[in-house]
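Of the protein chains in this complex, one is absent; all others appear in place.
So, chain A:
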């Protein structure tokens, strides 16, 4: 396949951009990719960050739909109380300023994260031992509850009773911890 831009060299960089459900495919050679800013010169670090900025800007535009000429109202000018980063600045750089930014911009994050992480918005991995707090127990509780549901559906009541007892014991642990906090 030849490069879409220079029509000279073979296309070795292949990008798929998903915007508003519409898929655009870009096939260019490395030189053109660099010239177009899809790729940093000395870093293997791809394209992704540059593409991201485009996604965020889209997000900003999208939220102002219907008022193309009006400046963002103070309400829309979200600003992180901890580090002072505004949503506009975040959208421009594609980088958060601090942990608090995730809470500040929370309402706007799901569509962005969904695009970047193939539809996922929630963490399903490791939980740190100390910072994780009760999360370990809560996860365990969720697992027990779905086990219980399954066992009841399968009419395995003896097993279900055991799981129910586990849930009770976990529940009391959670309550205890809650009181300690």
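FYI, a contact is a pair of C-beta atoms (placed from the backbone, for glycine too) under 8 Å apart; a residue touches a chain by one contact, two chains touch by 3 or more; residues count from 1.
Throughout what follows, contacts and distances are computed from a predicted model.
Q: Of the options "2-oxoisovalerate dehydrogenase subunit alpha", "Carbohydrate ABC transporter permease", "Protein-arginine kinase" or "GMC oxidoreductase", which is the UniProt protein name for the chain that has been left out of view?
A: According to UniProt, the chain not displayed is called "Protein-arginine kinase".
Q: Considering the whole complex rather than only what is displayed, give the residues of chain A touching the chain that is not shown.
A: 12, 14, 16, 30-31, 34, 42-46, 48-49, 52, 82-83, 85, 93-99, 102-103, 109, 112-113, 116-132, 135
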